[in-house]
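Removed: one protein chain of the complex. Kept in place: all other protein chains.
Chain nomenclature is as follows: A and B, assigned in order of appearance, with residue numbering initiated at 1 for each chain independently.
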Amino acid sequence: MASVPLLRGYRIERVPAPSRLATALVSLLSLLLALVFGGIVLALAGENPLTVYQTMLRGALGDWNGVAETLVKTTPLLLAGLGVAVAFRMQLWNIGAEGQLYLGAIFATGTALFLIPTAPGWVMVPAMIVAALIGGGLWGFIPGALRAWFGASEIITSLMLNYVAILFSEYLVHGPWRDPQAYGFPGTPTLPDAAWLARWGTTRVHLGLLFGLIAAVTLWVMFRRTRWGYEIGVMGENPRAAHYAGMPTKRTIILVMVLSGALAGLAGMSEVAGIGHQLQRNLSPGYGYTAIIVAWLARLHPFGAVLVAFLLAVLTVGGDQLQMSLGLPAAIAPMLQGTILFFLLGGDLLTRYRLTRVLGVG
Amino acid sequence: MRGITKRFGPVVANDHVDFEAAWGEVHALVGENGAGKSTLMSILAGLYRPDSGTIEIDGTPVRFRSPRDAIEHGIGMVYQHFMLVEPFTVAENVVLGERRSTVDLGLPRVERELAELSERYGLGVDPKAHIWQLSVGEQQRVEILRLLYLGARILVFDEPTAVLTPQEATSLIRTLRGLAAQGFSVIFISHKLDEVMEVADCISILRRGQIVATTAPNETDRRTLARLMVGRELAALVEHPAVEPRDEREPGETVLALRGVGAIGEKGLPALRDVDLAVRAGETLGIAGVAGNGQSELAEVVTGLRRVTNGTVTIAGRDMTNRPAAEVARAGVAHIPEDRLATGLIGGMDLSANAILREYGRPPLSSGPFLAGQQVNTFTDRLISDHDVKAPGRWAKLRTLSGGNQQKLLLGRELAGSPRLIVAVHPTRGVDIGATEAIHEELRRQRASGAATLLISEDLDELLALSDRIAVLFDGRVMGVLPARGADPEQIGLLMAGVAADAASQTETRSAADG
Partner (left out) sequence: MVRRGLVSVLSVLILVGMMAISFGRVAAQDATPAASEKPLKVAFVYVGPVGDLGWTWAHDQGRKELEAAFPNVTTVYQESVPENPADAERVIRQFAQDGADLIITTSFGYMDPTINVAKDFPDTKFIHISGYKTAPNVATAFGKIEEPRYVSGELAGLMTKSNQIGYVAAFPIPEVIRGINAFTLGVRKTNPEATVKVVWTNTWYDPQKERAAAEALLDGGADVITQHQDTAGPQQAAEDRGAYGIGYNADMSELAPNAFLTAPIWHWGVYYKQAVQDILDGTWKSTQYWGGWKDGIVDLAPLASFIPEDIRKQIEDEEARFKSGEKDEFTIFSGPLKDQSGEVRVPEGQTMTGDEILGMNWFVEGVQGDIPS
């Protein structure tokens, strides 16, 4: 049994197969513990924890607008999180979702503003989707191909490409794509109406959410029911077994990175066409990085990603309320979010590993 | 050691074990895989702490928090995988474990002392030699030397002969006897009954975490020991390894032919040189050799997992030189790889996923891009029941199965399509005796039904029991091919050590005299 000494007298041992019930209970318990721990901190800061939690929930889910805004926030996290999960399934550590998101946004914007500015919606939106998939996919292809052909670490290359993508986007919005009507402020002109994604009633919930849900279902089917999904699973769990079975490893690495990037690119398109209606600075407040947390907490499961993206959105949207309604310092919300994530990840660790006391301490 | 109990979760590895070893004796600890031998010795060496029970040395209770504690009490262990730093010299490796002074390593002093120790115990180790220059047997002696230097008086060996050639094993056994004669207490774990009978003064048998008997070689025989180990009588294999009845009919046409095959190994050096081999239908060709002499690469070359640099590989009359692995498999080649969990199976996935690894891409298991769920389930269930795989269900993670059941599943999968050629590498390594029997039985059945088998093993008994002919590999070359029937293990051993066939017969007399 593999074991590592951690503290004197204790060892961390891998649990061979955590049971479903244990997994479920630990997740629950972690959440509760996080709330209790956060509550203690809040109480020490002189706040009533119950009021704080109520306020967060009311903000995120207390009315239709709250729910809608939570779903708006869920959308990019879900799409990018799915993208990351696809790559992680194959143990490809794609840290480049942020850059892939920007590339998707750039390609989609370019399509709408310059390529086919007068196209009707039924042409425009699909064209933008395809453009975003190509853009994001391209940004996934580069680290994927470097990994497959030259063995370059995709962690480093995908991370570096983030900066390239973001700075390229900055260049466009400050330079050639800048709206001439904007008094020199950065940002492209507003997209033509046909490029705006349909919204749900008066809320800001847009078609992007549907893209995310469709992508989740598709990926679920792909992982569970298709040969390709099976191959990805085998390559992720045991690349040597994949080689042994004669699976085309290099090709799959590249294709999976392209798919991963394409999904993140779709997240970028959906932010541009669904929310901002222009390419601008600060398109993403780090969705591509949060997506890593989404994928990981979801244990790379597509439906898990839906849930986790939603949970993170609840925390963000609810977190706003702490200052808006209660006047708490803005740092409280991220602290609570961090606490909850910490406990969830910690609980996850505990279901897979355990700490055992080693007898015989003198 | 009294009343030692150690649990890993629900598994009781040691159940109130009482174990005694005396000064000046060689004590063998035998048992099936998973009987708890290694756990017990790891507790003795301070690697694990027992859940209950005590350890006494000369009647004084001791407690170990770490291997270092154990060493300070004079207990040292030689593991199967040596803990040596290759680029360092022997003396430097010894100093690594010492940590008495951080500034002055005092290497000259250490080298002097090591040389003395080596001399006194006849280990023949040069303290200034670099580890990478040493053979496996020599490295093992470095481990022994290190323990002696650190003051160990109780020496524990975990399956010490598993990695050695027969000659090296003989030499080791001589060393062990010598140490015991000088008053050391030597404990060694083994499952090789011949060796145990030869070397031990005292034999303890562990079964399912309990000591079931302690005896001496002159009070027992191999059959009794085997029965004690497994709790039942065994097939003829253990008692008469070389007299397995053999099918006398002529084997059929050539299924596998290697001509002048060369290949480059993991380290970029030639691993196979000009190998000519042929296996015919209904024939089993055994490949003997000490680990690392090209066996792994041979299996990979045949199964399409490694590129051939020279020569040709022909399978069933088709040129399969450097064809992709998938195509080789489709041509009817089954592959039982040497390390099932690392290569042939996926520990983190369920049994279904493991069962379909070969067939997933073809109907009926798949249709178009999709897997046929129902067919996959039936296929898996059939494999589980046909091969008597003990598992809670097809949804269970493969990792949770015992080694034997993992291997049975793999074997079942590989043999499902009535293969024409079976490449089996260490098919029973790490598998208990019960499963070993089942696996051997299956391989015999395949041979009887006309499959050609390339059997690579380091277990000579296994090779002799299953093969029609045995080829010996040394340094990537075929040293000789002999009929298994009537083969002399000593001669095979010499071939494995790189001594050519004619020389081997000359040295025969001397070797026999040494034994």
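Keep in mind that, in the parts below, contacts are C-beta pairs under 8 Å (C-beta built on N, C-alpha and C of every residue); 3 or more make two chains touch, one makes a residue touch a chain.
Given the structure is predicted, the values throughout are model-derived calculations rather than measurements.
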item: Which displayed chains the hidden chain touches across the whole complex; value: A
item: Which residue of A:109, A:252, A:284 or A:339 touches the chain not shown here; value: A:284
item: Chain not shown, touching residues in chain A; value: 20, 23-24, 27-28, 31, 50, 53-55, 57-59, 61-63, 65-66, 69, 72-73, 76, 170-171, 174-175, 178, 182-186, 202, 204, 223-224, 271, 275-278, 280-285, 299, 301, 303-304, 307, 311, 314, 316-317, 320-321, 323-325, 327, 329-330
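One rule holds for everything that comes next: only the chains that are shown with their structure count from here on.
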item: Interchain centroid distance [CA atoms averaged], chain A/chain B, Å; value: 46
item: Chain A partner contacts - residues on chain B that touch it in the complex; value: 8-9, 48-52, 63-65, 303-305, 324-329, 335, 337, 342-349, 353, 356-358, 360-361, 366, 369-371, 373, 396-397, 399-400
item: List of chain A residues in touch with chain B within their complex; value: 1, 8-9, 13, 15-17, 225-228, 230, 233-234, 237-238, 240-241, 243-247, 358-362
